[in-house]
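Excluded from the complex is one protein chain; the other protein chains are retained at their positions.
Right, chain A next:
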Amino acid sequence: MVKYTQLGNATTLETPADLKPKTAPYDPRFPNQNQTRYCYTSYLDFHRCKKRHSEEYEACKYFKKVYTAMCPLAWTTNWDEQIENGNFPGDI
């Protein structure tokens, strides 16, 4: 049996070189099972960052990575549409 206290430690198995954590990391602001705010906050953060800098700015790319990982596609396409039409309710 695998010991659960060792989960998250370096594994002894041979892992492929391209296997790295590449998703939104654990965020201490959202420690609960409910991750809805994590998705929405990072979506807002991305668009605020995009407004202030640009889409190519490093920090903005990070927010984009987080919200694509956390938000269902249907939500983000919906919000993108609302931003385009100018009726997005969030404060960007």
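We adopt the following convention: contacts are C-beta pairs under 8 Å (C-beta built on N, C-alpha and C of every residue); 3 or more make two chains touch, one makes a residue touch a chain; residues count from 1.
Everything below uses one rule, namely that contacts and distances are computed from a predicted model.
S.K.: If you had to name the missing chain as UniProt does, which of "Translation machinery-associated protein 22", "Protein SMG9", "NEDD8-conjugating enzyme UBC12" or "Cytochrome c oxidase subunit 2" would it be?
M.R.: Options "Translation machinery-associated protein 22", "Protein SMG9", "NEDD8-conjugating enzyme UBC12" or "Cytochrome c oxidase subunit 2" narrow down to "Cytochrome c oxidase subunit 2" for the missing chain.
S.K.: Provide the residue numbers of chain A that touch the chain removed from this figure.
M.R.: 1-2, 4, 7-8, 11, 13, 15-16, 18-26, 32-36, 38-39, 68-74
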